[in-house]
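With one protein chain removed, the remaining protein chains of the complex are shown where they sit.
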Amino acid sequence: MFARKNDRVLVQGVTGKEGMYWLERMLQYGTNVVAGVTPGKGGDTALGVPVYDTVQAAVERGGVDVSVQFVPPLLAKEATFEAIEAGIKRIIVLADGVPVHDSMLMLAKARHQGAHILGPNCPGVVVPGETMVGILPCWLPHVFKPGTVGVVSRSGSLGTAICYQVVKAGFGQSEVIGIGGDPVVGTTTLDALRFYARDEKTRAVVMVGELGGTMEEDAAAFVPELGKPVIALIAGRMAPQGKRMGHAGAIIQGDRGSARSKIELLEASGAAVARTPDEVGVLLRRAMVG
Amino acid sequence: MFARKNDRVLVQGVTGKEGMYWLERMLQYGTNVVAGVTPGKGGDTALGVPVYDTVQAAVERGGVDVSVQFVPPLLAKEATFEAIEAGIKRIIVLADGVPVHDSMLMLAKARHQGAHILGPNCPGVVVPGETMVGILPCWLPHVFKPGTVGVVSRSGSLGTAICYQVVKAGFGQSEVIGIGGDPVVGTTTLDALRFYARDEKTRAVVMVGELGGTMEEDAAAFVPELGKPVIALIAGRMAPQGKRMGHAGAIIQGDRGSARSKIELLEASGAAVARTPDEVGVLLRRAMVG
Amino acid sequence: MRLYEFQAKQIFAANGIPVPEGAIASSPDEATAAASKIGKSVALKAQVLAGSRGKAGGVRFADTPATAFDISQAMFGTSIDGLGVRQLLVEEKLAISRELYLGFAMDRSRQCPVAIFCPTGGMEIEEIARTAPDQVVVCPIDSSNGFYAYHAIGMLARGGLRQKQLTTVAGLAAKLYRVYRDLDAELVEINPLAVCESSEIVAADGRIAIDDNALSRQKDLPKNVMPGTPLETEAQEAGLTYVELDGDICVLANGAGLTLATMDLISACGGRPANFIEVGGGAYVKARRALQIALAHEGLKALFVNVFGAFARTDVIADGFTTALAELKPSLPIVVCIRGTEEEAARELVRQRLGIISHTEMEEAAREVVARAYAS
Partner (left out) sequence: MRLYEFQAKQIFAANGIPVPEGAIASSPDEATAAASKIGKSVALKAQVLAGSRGKAGGVRFADTPATAFDISQAMFGTSIDGLGVRQLLVEEKLAISRELYLGFAMDRSRQCPVAIFCPTGGMEIEEIARTAPDQVVVCPIDSSNGFYAYHAIGMLARGGLRQKQLTTVAGLAAKLYRVYRDLDAELVEINPLAVCESSEIVAADGRIAIDDNALSRQKDLPKNVMPGTPLETEAQEAGLTYVELDGDICVLANGAGLTLATMDLISACGGRPANFIEVGGGAYVKARRALQIALAHEGLKALFVNVFGAFARTDVIADGFTTALAELKPSLPIVVCIRGTEEEAARELVRQRLGIISHTEMEEAAREVVARAYAS
């Protein structure tokens, strides 16, 4: 969905410490990183990858399919605007701590220009054995393995832990999409389900959610037409209810948003809901093997 | 271009003093005014025309082709945004004194949404014998008369004076377009020439310009392909040069902008340039009758 | 971060939204002086960051400065939802003929801001939203476009406002949107927006919550400490997300999702988690402070450390918490589970510094920590 083997990948903020660390990991994994951008470093190279002053210059050099950003949260909005204006259609925003008004602006602008955003506050995407764009430990063989299970997760660490369960249960992943934990994100659980519905390689979907928001409720309605087994884990059953946003929160969200609400709707829609990470493997085996 | 006989016309700010005065004139002339908008007056009628609280409500009632605004200059931006968002594609902004940043925003937004703006600071449009949308004295028979001369003017009073010359010379107008006197306007002299080039009814064009800006220079380049005679009057031959906008003005505009520059380029392009209003009639007769 | 009512109203007033005449008072004398200055009947409103103040006696009325003294004296030092009343907003008492609701918030499903209007505001608004949702008008906003008076006109007309009320409230709504946007607010709410008998329209109450992610660029805002237990306040001041629960197994995990799942797991195994503390992002260096706070919780029976290194390296995390534990030396059973990037190095650190063999399977580890916690 967000990356394929030969996609041309651009790294914004490539010459910083985090950018360089993950550039190396991506190159080692075989990700087709074609360019980097750091203002003021145009003309340099980073691990052999040419660096440009602007995204526009990088795009003019020969085309970019996906951009991934290593920039501070307060600069994510501008970095995303820059990528959108340069015509890039898939943009991965990793930054944790992006103000939500910035996120809403980014998403509005992306919608107008037909671009897709993954994140903010997401770990990116892995297609095991093919490509990784983001900050996921794709090189751990007991966590990421080529296969037929599509994973979508709001949480980086829990999502990775569940990927480990998928492999432990004897399967691998067709794709792992970290959509990010922020209140407003560009790609939702529902968007990922819609993708996995069309994706021939994917035979089952593991959904990692958590309390808050209504993404799992929105996705539950799609489970019946997905036509593939869905195993869900919703974190936060035992957690205190998050803060309510005044009366407005109650008006917009109603009774939705709790782990209980999500689990009830998912089960009603035909998804199998695991109570613990280990149970994800059990339910997955049941769904795949019967 | 901006209005045809059966166009459904909306009047924004209809219940104010100016709005009511010109609504009456338009209705008398046969303009198809289908609705008016004044926030807080939704449900009223004005001279039999239904009034709505928003443009959206007026459009939903049955479609609008052209909107014309009677609103104060500092509210023109919002009124135009409202019309654009409601899907209206031709918008006439009469207000004099619109801040130029507002005008530039209006035009940018219109471009993005495929809408066309006439003005700001313009008197609107007359198709003699058919329709008038704006604030032109269409009812004066010695000024506006059906015919084959297309008129485009940056100035309301001078443009009307030249229309009188056209009639005095024995002709009438196919259309009179007042593009407005502001530094930044949505419809330029060149846009009007391009329209008259395609308009079968129009056999010659009278262009009323003045010193400042580069619209006449930009239009001059089109005169050869227009394929119809152009008679121009450029006001401001004897006026002191307008204020220069710092070095930036010189950089952007170079030597263009004076009446002399406009006249030289127009004459070089094959247009006939009149020195006085009366001469417009003389040159027009020469061009039309030979 | 939430703002107090009086702070919200200062912001409203500065942005052209009418508020009642009023002043903030920290003592009965100040309340009396404020009442005298206002010169008519006043409302005395407790300034606490709690939800249901009205129903808890946090708003009272006084007809004279002398009664204002007595009533404010009775209010100071009481508490509402466990929060001490230290400041009162003394305001002219409004003669209200109609209460409206007006707010801006984000809609997480639509991923955009929304304007919300209800022609019946006041304390029953949530009840109305539940029982008569058609009365509430929710208007999605395109952030890249903004929210202008004409948008408000459309929304308010759907909500039944007409004529002068329609245009006046629309003007206020456009201003309130600018407050919402320019202050990086998650929420701004006027409830009730009071239509007075004089037909003036005034923000009788106000609520603003600021996006914590934007506080660093909102330099002009006050720094409010959000209500919480003493340990929660300590954590807040240290920049940590810490929620105290009534259990007895202290949980430390990395990332919010894994932390929540770990608490669920402890519960599923029959244990009672004592806290939610997040050490995601750049907070690993704060492991010492986090553990110090988490371990100060009374009645702990065990500590569970659960780490799954995704983009965070487990050896770095392990270095953080082992150093802290070696220093804090809690006399509790400790169970550690480690998986992910650099896990061998991390396990070795734990073995060396704490003399503990780390688990690799979290469910197994969770069962062990529950068993050991309640063993005695």
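Letters A, B and C mark the chains as written, and numbering starts fresh at 1 in each.
Here is the rule we go by: a contact is a pair of C-beta atoms (placed from the backbone, for glycine too) under 8 Å apart; a residue touches a chain by one contact, two chains touch by 3 or more.
Given the structure is predicted, the values throughout are model-derived calculations rather than measurements.
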item: Touched by the hidden chain, restricted to displayed chains; value: A, B
item: Given B:Thr80, B:Thr131 or B:Thr160, the one touching the chain that is not displayed; value: B:Thr160
item: Candidate in contact with the missing chain, chosen from B:Gly43, B:Gly63 or B:Pro99; value: B:Pro99
item: Chain B residues that touch the omitted chain in the full complex; value: 22, 73-74, 96-101, 104-105, 107-109, 112, 123, 134-137, 140, 143, 153-161, 164, 181, 183-186, 188, 208, 210-211, 213-215, 218, 233, 235-240, 244-254, 275-278
item: Chain A, residues in touch with the chain not shown (by the definition above); value: 39-43, 53-57, 78-79, 81-82, 85
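Here is the rule we go by: only the chains that are shown with their structure count from here on.
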item: Chain contact graph, described as a line, ring, star, complete graph or other shape; value: line
item: Label of the chain whose CA centroid is most distant from the centroid of chain A; value: B
item: Higher-contact pair (C-beta pairs counted), B-C versus A-C; value: A-C
item: Multi-chain contact residues (two or more partners), chain C; value: 145
